[in-house]
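All protein chains of the complex are present and in place, except for one that has been dropped.
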Amino acid sequence: MSAEPHRAAAIANSDLFLCGLRVRSTLPLPELAPWTGDDREPDLVIRTGAIPARLDGAHDMSPLLQITPQMQARLSIDGVATYWLRSSEEIIIDPQIAADRPDVRIFLFGTILGLLSHRRGLFPLHASCVRIGGNAVAIAGISGAGKSTLATALTRRGHALLSDDVCVIDPAAADGPAVLPAFPRVKLWQDSLEAMGIGSHGLAANRPGQHKYHFYLAEAANFEPSALPLKKIYLLSPSNAPLAGRNEIEKLAPTSAISGLHQQIYRKRTAAEWGLEPGLFKSLGTIVGAAEIYHLTRSPDLADLAMMVQRFEAHAAS
Amino acid sequence: MSGLRLIASYPRSGNTWVRAFLTALVRGGPPDINALDVRVGAERQFFDDTLEIETSDLLHDEQRRLRPGAFRSAWQVAAEGGPLKTHDAWLTAPGAAEPPFPREHIEAVVLIVRDPRDVAPSLATYFGVTTDSAIELMANPEWSLGGGSRGLMHLLPQLVSSWSRHTASWLASGLPVLLVRYEDMIAKPLDAFPRIAEALKYDLPRDSLARLLDATQFDRLKAEEARKGFRESSRHAPNRFFGSGTAGGWRQKLTAAQADRIVREHGSIMRELGYGD
Partner (left out) sequence: MSDVLKLTDTVSRARKHLATEVDDNFILMSIEHGVYCGLDTIGSDVWRRLARPTPVATLRDAVVAEYRGDHEQITADILELLTSLRKLGLVDVG
């Protein structure tokens, strides 16, 4: 037997799973679970390589982001890496630091994953997502609202994580909108880790010197690898003070649900520039038709977290 | 197209009161204090949307460097949203190459100042610190807000600086600054508020002025906070954002030594602004 097929199998065995895609990467991506699905060709290739300073026909979305009408994107983070979303099947990364540093992957699994989802006709929501009672429950909200903290606290009560920060929804799934699981890693700030009794010792910092850490859910039971129907979404907003006459959790009527979720579409401006907004807005109707949408007001005091998680769990499971 | 209009002030100097007045002016009636119109010029959400990344993944120096650039690339969007509230000093913060807003896009600045002896006790309540610590903060040229390192703040880091440097930086900025004293907003509202509205390019119908001032009386905002709660109040003093709101309350609240220390540290700007004994 020649060595050739053996080597091919080894490469194939190292393929990875991301939102239902078979991913082949020359860059180490320890966040991702191994691919255990069929023996299809990879859906997405991630590799390191040179990236042109200016994409053909590029338009500047921001000082950091160029996009093209052909739905390419070039994101540049000084001192970290440049990222090129070249097609729905290919992402090229040009790191300015060691390629295995966690910083390099932050923006890959942030903006680039969001833009890739848009390109592939999916619906990325700014949310973390857990499995509760066999369904996907998303916790949406702006940065700092407490999505990752609440999701992690729920995994510590036995609920599996589907995604952190970017929740990729397939709005056209056969049985209604479904969440495509991403990977078993969350990003947490020091104060949230402490509130959950997790030590930061040994955790990789998000950026050098930053007290925000990458926390891997080591137990297989803590990650849900199958797409699940999206049944509830909580729009999380912190309030510094108790507001009279407002419950912690309130169901939203369709118009408020649509407007609340519309603002949480991940990387919405670029999607709009690509002409995707009418379709995304239509999908919002599908999502709101299939899932219950709630507003969740959160106390900023992490000492209240344990109680809040229990109330949340009871509500989400009901 | 008009440019950025800023309402600049040291914290606890009447900025929110002005926002309530402008909200009442636009809405034509008493404002909902939990839905004030004027946005904060350091809101993380704006920068995330403008830069299309999570700024929480950037280091503080990087955030400070990108802030003016984000405004430069989206100044129309920012300007269309109405005036912006800011507690920043007009200084170049660490890591940045220029002050926090792009100078060429600033159309107007209203700078609200308040006797630092009244600011100190109010600041102490808001941040849940002693009055002495508040006085210490007000003397610290490097004092920043939103720069916490253990958790995420919904505002980007802002260099507030000491009370003197903050005030002097705006006055010397060369920008079109309208200086308004908090004390004059209390004593001469019929004069102060129309000047603020005009500087910020609002149309203020003369006959509605009395009604709007009545709707946004300090005591009314305070009662509203007690009744409904105020989202923006401090976690250290929940629903006690609107304090006494008086001028000269420091005579009861500060010790002679504390008052003296403030005058020692800030006396020259205080005299310039008419804050004598």
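Here are a few things to note about the model shown:
A and B are the chain letters, set down in written order, and residue numbers restart from 1 in every chain.
Methods note: a contact is a pair of C-beta atoms (placed from the backbone, for glycine too) under 8 Å apart; a residue touches a chain by one contact, two chains touch by 3 or more.
What you see is a predicted model, and the numbers here were worked out from it, not measured in a lab.
The missing chain, though absent from the view, touches A when the full complex is examined.
Considering A:Ala153, A:Leu284 or A:Met308, the position touching the chain not shown turns out to be A:Leu284 (whole complex). Subunit A residues in contact with the hidden partner, per the touch definition given at the top, are 253-255, 257-259, 262, 277-278, 281-286, 288-289.
Everything below uses one rule, namely that only the chains that are shown with their structure count from here on.
Those residues of subunit B lying in contact with subunit A across their complex are 34, 44-45, 48-59, 62, 66, 69-70, 72-74, 149-154, 227-235, 238-239. Contacts from subunit A toward subunit B in the complex involve residues 60-65, 75, 77-79, 106-107, 110-111, 142-144, 165, 189-192, 206-212, 238-246, 267-270, 300-301.
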